[in-house]
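One protein chain is absent from this view; the other protein chains keep their places.
Right, chain A next:
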Amino acid sequence: MSSHAIETIVNGQSISAQVEARHTLADFLRGTAGCTGVHVGCEHGVCGACTVIVDGVAVRSCLMLAVQADGATVATAESLAAPDGTLHRVQQAMKDEYGLQCGFCTPGVVMTLAAITQGRSPDAEEIKDALSGHLCRCTGYQGMLKVAKRLGGEVQA
């Protein structure tokens, strides 16, 4: 089993690490980078809880190897709120519209919404399609759809 030196930027911090080939990006983010907001649900790409933003797009971090993130820029839910605690607009909308219940799936949902509303304004249908990549077992979708509607109607900075 091969081991690899990688260098990646996680939430603005440069991290150099030695990783086993089979180590997933999700496990690297949780274990090495300390970003436990990356939730690991199914570990085979079905549930969406581990979704993070890699080089600007939302991906499932359980379906990327850590070694593949060498040279990449990664953002997790930890990066969203401002240092003073001011919530990111997606987090604020999730809070206001009751877009979460138990919270397990929430970091993934928030990262998808943050990715697809970054610098553009997708319509509510496109947001709904992207939300279909997340499983919420609390049946919290109605609140998320309200979030989708609200974000879809906003012009993003």
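Here is the rule we use: a contact is a pair of C-beta atoms (placed from the backbone, for glycine too) under 8 Å apart; a residue touches a chain by one contact, two chains touch by 3 or more; residues count from 1.
Basically, contacts and distances are computed from a predicted model.
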{"item": "Omitted chain, identified by the protein name its UniProt record gives, among \"Xanthine dehydrogenase family protein subunit M\", \"RagB/SusD family nutrient uptake outer membrane protein\", \"ABC transporter permease\" or \"NAD-dependent epimerase/dehydratase family protein\"", "value": "\"Xanthine dehydrogenase family protein subunit M\""}
{"item": "Contact set of chain A toward the excluded chain (per top definition)", "value": "1-2, 4, 20-22, 24, 43-46, 48, 51, 57-60, 62-65, 67-68, 112, 116, 129-130, 132-133"}
